[in-house]
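All protein chains of the complex are present and in place, except for one that has been dropped.
Take a look at subunit A:
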Amino acid sequence: MSAPAMGTSKTAHTDSSNKKKKGPGTLATAYLVIYNVVMTAGWLVIAVGLVRAYLARGSYHGLYYSIEKPLKFFQTGALLEILHCAVGIVPSSVVLTGFQVMSRVFLTWAVTHSVREVQSEDSVLLFVVAWTVTEIIRYSFYTFSLLNHLPYLIKWARYTFFIVLYPMGVAGELLTIYAALPYVQKTGLYSITLPNKYNFSFDYHSFLILVMVSYIPLFPQLYFHMMRQRKKVLGYVEEYSKVE
């Protein structure tokens, strides 16, 4: 469910502008354009890195290592988006954006980075590819929107690709977390046991299972929200062309 971060940000614009928000000023707009261009470029680097590594090795396995660093850098960089909402230059909910970005960062660092044994899993490639394609489209969408010159193709891609990419990303994420479970249990990673001075305990293994379970209520909600957004943004155009 980290896969989309689509839709909820920009299209929430029309939903959330029941309070009159003046858009970002020129300086903020310039900054945001640069930010979105850099992010688009970053994810393109990751995409190219994946393709090149695949061609060099001749197999799908172990491609994570070839893009590990840019993935970590650009996915973590997305934390800035929470700041953008908090400061008000992007008209999205801080809570929603925070949740989406944190779930991506969680998967990148607290699962994939922390549990070395899962890095060679194919499920990692599944969500990395989903994220890469999604983010390239999403950040170029924002870039063009800010410049008031949005090609229909990008808009269409943003509200259509998720239909496949979202389940693909979720599958990759869940499989990766699942693969990490035995290693977390064995090593007691990030876990605190009793007794201790602060009378607190935390079982990371149980926590990961809880995270997996939370996908069940959350994924359908987000997915159908995207579907509704799609109908709203693209739907009327298709009907119009049918009439003609």
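Couple of notes before you dig in:
Operating definition for what follows: contacts are C-beta pairs under 8 Å (C-beta built on N, C-alpha and C of every residue); 3 or more make two chains touch, one makes a residue touch a chain; residues count from 1.
Note that in this section contacts and distances are computed from a predicted model.
With the options "Protein FMC1 homolog", "Exportin-4", "Very-long-chain enoyl-CoA reductase" or "Nagb/rpia/coa transferase-like superfamily protein" in hand, the undepicted chain maps to the protein name "Very-long-chain enoyl-CoA reductase" (source: UniProt). Taking the complete complex into account, A:201 is the one of A:160, A:201 or A:214 that touches the chain left out.
The omitted chain makes contact with subunit A at the following residues, 194-201.
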